[in-house]
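The complex is shown incomplete by one protein chain, all other protein chains being positioned as in the whole.
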Amino acid sequence: MIIVLKPGATEADIEEVSRRVRDFGFKTHLSRGEVRTIIGIIGDDRAKEQLLALQSLACVESVVRILQPFKLASREAHPDNTQFTVNGVPIGGKQIVVMAGPCSVESREQLMEVATKAKAAGASILRGGAFKPRTSPYAFQGLEEEGLRLLAEARKATGLPVVTEVMEPDKVDVVAEHADILQIGARNVQNFSLLKRVAECGKPVLLKRGMSTSIQEWLLSAEYILAGGNPRVILCERGIRTFETATRFTLDLNAVPVVKKLSHLPIVVDPSHGTGSWEYVAAMARAGLAAGADGLLIEVHGKPEEALSDGQQSLKPDKFRHLMEELRPLAQVLGRSL
Amino acid sequence: MIIVLKPGATEADIEEVSRRVRDFGFKTHLSRGEVRTIIGIIGDDRAKEQLLALQSLACVESVVRILQPFKLASREAHPDNTQFTVNGVPIGGKQIVVMAGPCSVESREQLMEVATKAKAAGASILRGGAFKPRTSPYAFQGLEEEGLRLLAEARKATGLPVVTEVMEPDKVDVVAEHADILQIGARNVQNFSLLKRVAECGKPVLLKRGMSTSIQEWLLSAEYILAGGNPRVILCERGIRTFETATRFTLDLNAVPVVKKLSHLPIVVDPSHGTGSWEYVAAMARAGLAAGADGLLIEVHGKPEEALSDGQQSLKPDKFRHLMEELRPLAQVLGRSL
Amino acid sequence: MIIVLKPGATEADIEEVSRRVRDFGFKTHLSRGEVRTIIGIIGDDRAKEQLLALQSLACVESVVRILQPFKLASREAHPDNTQFTVNGVPIGGKQIVVMAGPCSVESREQLMEVATKAKAAGASILRGGAFKPRTSPYAFQGLEEEGLRLLAEARKATGLPVVTEVMEPDKVDVVAEHADILQIGARNVQNFSLLKRVAECGKPVLLKRGMSTSIQEWLLSAEYILAGGNPRVILCERGIRTFETATRFTLDLNAVPVVKKLSHLPIVVDPSHGTGSWEYVAAMARAGLAAGADGLLIEVHGKPEEALSDGQQSLKPDKFRHLMEELRPLAQVLGRSL
Partner (left out) sequence: MIIVLKPGATEADIEEVSRRVRDFGFKTHLSRGEVRTIIGIIGDDRAKEQLLALQSLACVESVVRILQPFKLASREAHPDNTQFTVNGVPIGGKQIVVMAGPCSVESREQLMEVATKAKAAGASILRGGAFKPRTSPYAFQGLEEEGLRLLAEARKATGLPVVTEVMEPDKVDVVAEHADILQIGARNVQNFSLLKRVAECGKPVLLKRGMSTSIQEWLLSAEYILAGGNPRVILCERGIRTFETATRFTLDLNAVPVVKKLSHLPIVVDPSHGTGSWEYVAAMARAGLAAGADGLLIEVHGKPEEALSDGQQSLKPDKFRHLMEELRPLAQVLGRSL
């Protein structure tokens, strides 16, 4: 972090700011330019947040953050890729992981059909929402506990581990009882109470990027989970909000190489939410792998036109199977397996 | 809502889509253009969410929402402005409400000084954070329950009602015990579990706009609270995320006349978070009132340069007093009082 | 500007980067942190652009710009507000300037009616488009030279100076012949060939902000005109592009106090383009003045519903008159006159 002083800052100003920085426990390093003086701040970056307040001094022009503010999530602290397995399914290594299933769990029949066909097509994890964060209070809100039980049944029947969303701290235990990976949805990426609870719970966490969360903030949310003692975090890029309306969100694949540079955590891509349209899912799934993602999260539904949520972005089982066939040689050319 | 069919849609396609719409309980209205057929959907808009799934049919080009999807929050359903009082402080009427105080409650001394001076300057509600949603896990997380007790003390000493943030469903009761208005922060605007709980609680709610929440989505979040039986919702514009980095967020004052057109709910403006810089607070506070806001939320701190959070955007008490003196004649010219 | 080296950068790396900086003619200042070394660069900021290329060295983590890259447009270089008159109309001083008129010049009758009524209501400059930048090639493209002649006629009849857009370098002379202020539209804010030509021309320039132009880039575009020898630049905030669709653009009033801090140039606000809806023009015009703008640009049309462009955001003459009556006491309370 550096502090840029206004032109005309006096020696007394420089000394006052420096003293305040030292009072916070940091060393300073002075650099006098032709017009402005800059005070560099030396010490552990995690604690520097509070120094932003020095912008309220009249002689300070700006306080500029230079380094990334996360530590445990950074590749510097942990140069090798994080790898782990979930019920035998490897994540973060050479093997691409494909998580597939319906947006919402709607019924036993619906879920079983999709789970069986997704597995047959090569998916290795089953996704499905039991608790649903819906923009409108009048939209279907999910089967809740009943949905969790159906997911556990589907796991038993197919052997596929289950990822499903948890929306509030109080439900972490019950979701963790039925699921193998806890999903934090985009709208909860900065629900810090929830992040702290899933950290304690210890189960692997799929952390979706918020629709307006910068990559830095996203990695700070991951840092909450890591700092809480849970190292098994999977990042999921699912589209950000921009001015473009031709797609529901703007799937930001740039995040894949950026995350790979800054962090050791595995990252998967969700082209279903990212584009909001089944017609674009295959292209962006391919592109996600080519950008270097460790896996994909894809919505599959037996009858998308009757889905209780997000039918417009779900693939039918045969389209999903066809996509998986396309992805296999692509993964191979990229030095991965699927 | 209307469904646009692709060029070349057959009579069988039209009949199939129409049948599906009718199966959902809606009437249809057919309009044949030169190239495309459009199916209008007649009936209660709140239930139409699910029809978006019809975009997964091959013959459907798009499903376009025409009407606003909220009802209780709409001015159509409730033509007159919502007005109520909080411990005698009127909100939503001619009187401008100013909520002032520190970003975080840090100590009894800090809070009492600000509360006393804010009141003397004309603030009518005291703000202060006890539970703090912080981007970094290493930043100050708030005094929590101790902070709530200090706020209650400050209320007793000054008579100012208190607004403070609640971050998780489980804490709604304890926050409601000490506070007069429950604040839902920007990061929780789509934390639907929390919205449902504050609806049940019945206390007035200050609902901040999320940094990437459209006005329509924001009003749908308000609808969650209204539909849960709690009519006392105050909206708070606090800045959205855009490409511009000269300000921390982009305070979107356009939201004020838009909300006034679409809804009957009172709206206040937070120029402190909206700009992220104390140097811009006064200008944007004035502009907020001139745009038609019913009030302001302003961060005030005795020693901003030592604040544990957001010092850079806090006004010192004397600057706040000076701003209030500027705002009084401005309110009058706008036909309001302060 | 500072250069942040990667952790593990060697002494040889530090020396190589420093040498390259010195080769560009700048002095360096070394600061060794606990993990990273930072090289500060001392010298005229205008020439530092090229140093960004050093990011291509393997040992460099980032090159961070600290200072504003414009000079002539900065308040540092020119502490007092720029003020000048256009045919006797003062701009940039205590007096608020209101520029009003139709989006497009459509006919003599249309223009004369609006010009006469705008003047009667208190507008001091007449706006009207002769060359029109239209998103669609099938939309009305303006009356071109004929439109310029009508504007000159309207000036003669009313005494109001004229502001109108110029879209290409070749047309600068003919537009300058008929107009008193040359408008650079939002889509041309980074049309550098055009900026250089209007600089040479010497007439006052109204420089609209682009829909995705940062304030820094906008001031750099102003710098092109100032550096070309033309000091009479008026900035115009007209809305930026964000995710919000309730308004056509997001009028960014934060730009007003930011520009006032960074620059000495006058700034006016265009609530017509900024919101895209006549229903929001009055609220945002008031807010623009309260934010500190030096003037307003407002579209007025005798029959908006028949306008050949942007009718939806134009005020009828009586609504404009009413707005002007509201603005006068507001200006007074703000210490301005109108």
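Side notes on the structure shown:
Lettered A, B and C in written order, each chain numbered from 1.
Rule of thumb we're sticking to: a contact is a pair of C-beta atoms (placed from the backbone, for glycine too) under 8 Å apart; a residue touches a chain by one contact, two chains touch by 3 or more.
What you are looking at is a predicted structure, and each value in this text was computed from that prediction instead of being measured.
Interface note for the absent chain: among C:E76, C:E217 or C:E326, the touching residue is C:E217.
For the chain left out of this panel, the touching residue among A:N230, A:T275 or A:S314 is A:T275. Of the listed positions A:I41, A:I66 or A:L289, the one in contact with the omitted chain in the full complex is A:L289. Within the entire complex, the positions of chain B that touch the omitted partner chain are 2, 4, 7, 29, 31-36, 38, 40, 42-44, 62, 64, 66-67, 76, 212, 241-243, 245. Within the entire complex, the positions of chain A that touch the omitted partner chain are 212, 214-216, 240, 242-247, 250-258, 260-262, 274-275, 279-280, 283-284, 286-292, 329-330, 332-334.
The chain not shown here touches chain C at positions 20, 46-47, 49-50, 52-57, 63, 69-70, 133-141, 167-171, 187-188, 190-194, 210-212, 217, 220, 223-224, 227-228, 241, 277-278, 304-314.
The rule is short, and it goes like this: only the chains that are shown with their structure count from here on.
Separation between the centroids of chain B and chain C, computed from CA atoms only, is 31 Å.
Residue positions of chain A with contacts to 2 or more other chains are 212, 241.
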